[in-house]
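For this view, one protein chain was removed and the others were kept in their places.
Up next is subunit A:
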Amino acid sequence: MRKKLLAALAITVATTLSAAGCGGSGAAGGGNSIKVVYWQHLDQNDKKQQKFLTTMKTSFEKAHPGKKIEIVPVTASENDYYTKIQLMMRSPSTAPDLVYEDTALINSDIASGYLKPLDPYVADWADWGKFAKAAKSAVSSPADGKTYAVPDDTDTRGIWYNRKLLEKAGIKTPWQPRTWDDILDAALTVKKKLPGVTPMNLYTGQAGGEQSVMQGFEMLLYGTGGAGDSLYNAKTKKWITGSQGFKDALEFVHTVYGENLGLPKSAALGANAGTEVGTKLMPENKIAFNIDGSWMANNWLETGPHPWPEWSDTMASAAMPTQNGQAPGKVSMSGGWAWSIPAKAKNPDLAWQFMKTLKNRANSTAWNIIESTTAVRTDVAADPKYLEATPTNKFFTSLVKYTHFRPALPKYPQVSNAITKAMESVTTGQSSVDDAAKTYDQDLATAVGSDSTAKGN
């Protein structure tokens, strides 16, 4: 009997305590702590963002006594990170107060009602005027015109080449290919002259996710005849099926992997291709050139996962050419990340306070330099400290005038998935270019609805 009583008592106490616990965190809705969620790459050596956010947390907590910032890393591959934050934002009990989002996902998450409009906040924030227009449009909804995030950084893409390897293969540097054929020729030359060196890297396949689509496919597609309209026609509001540009881009992927100009297929299709290329193959001089993002150098900085002091003498950059060298001759893609406040955040006001600190001029500059990303604040972009921080900042900032943004629409993530599928099937040789393009058209119609597609040229 006594035992039973004790057990009953214990249960009562436990329930009361946990109820009190719930009450406690509910009460915190008024204001003393926030949860900040960001993406921790699978490469555990890369702690740049963690370090930066921890510094921000410490100084913020010091300046605002009694407030608490909880920094929550989500360790995952890029696609899994999106899934995890979406699941977190679905429920009020797990929604963070501040979340790090890829701008490509923002519209999709807005449509789901996951994000809070920030207009009342930015209206009172003098710094908002310093943010570049294009960056602002990337974080606002075309549907209601409201702002849903504060842009963190942007980027451009081009070709990183190993000057020494190219010279060894007899290719003159500085190298600037004019057409896709120039790229393939260079790769073939490297293949012939330098056995053991992977001629080029072009991201591909489903495991790579958005990396395959943006650095790999769209750098090709947006350089074809249809240019900006090859994926989505903003005027007619239709997604494009069966265009020649799409097939040509797939054909290029097919050639690269069919002729063994890229990584071995199994490595190219693996989830770690990006890490492998950036932290291993490039620093070990095993890849001649790589179509990749402006941020590559941050792999090799002293603070990066694979310090490589010689990189600035070894690596150089070229712009990605259009298919046949047609105007404007160069092509680049831009995206970037942003900070949002979820609709179900418990403490949006404090989250905003922290956001203002995070994105003020000094901290933005520091962050753009650490991560060697392209600045979204015009005052930072003009700052010599930023421009001279790495030898490539100037070059990649100069690509901004050739750059394209992805169609920032709720369906984009699904379209992107369909593209990775098409890429993978031509990379493995499982299907021909025509079949892969046909499958893409079907997948596209399923994803966006067949009344939202139109036949391209």
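The working rule: contacts are C-beta pairs under 8 Å (C-beta built on N, C-alpha and C of every residue); 3 or more make two chains touch, one makes a residue touch a chain; residues count from 1.
Just so it is clear, contacts and distances are computed from a predicted model.
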item	value
Chain left out of the displayed complex - its UniProt protein name, from "Lipid-transfer protein", "Sugar ABC transporter permease", "3-isopropylmalate dehydratase large subunit" or "Xanthine dehydrogenase family protein subunit M"	"Sugar ABC transporter permease"
Among A:Gln49, A:Ser108 or A:Thr453, residue touching the chain not depicted	A:Ser108
Hidden partner chain, touching residue among A:Gln86, A:Asn285 or A:Asn363	A:Gln86
Listed residues A:Gln176, A:Thr189, A:Gln414 or A:Ser452, member touching the removed chain	A:Gln414
Hidden partner chain, residues of subunit A it touches	79-80, 82-83, 86-87, 105, 108-109, 111-114, 205-207, 209, 264-266, 269, 271, 410-411, 413-414, 417, 424-425, 427-428, 430, 439, 446-447
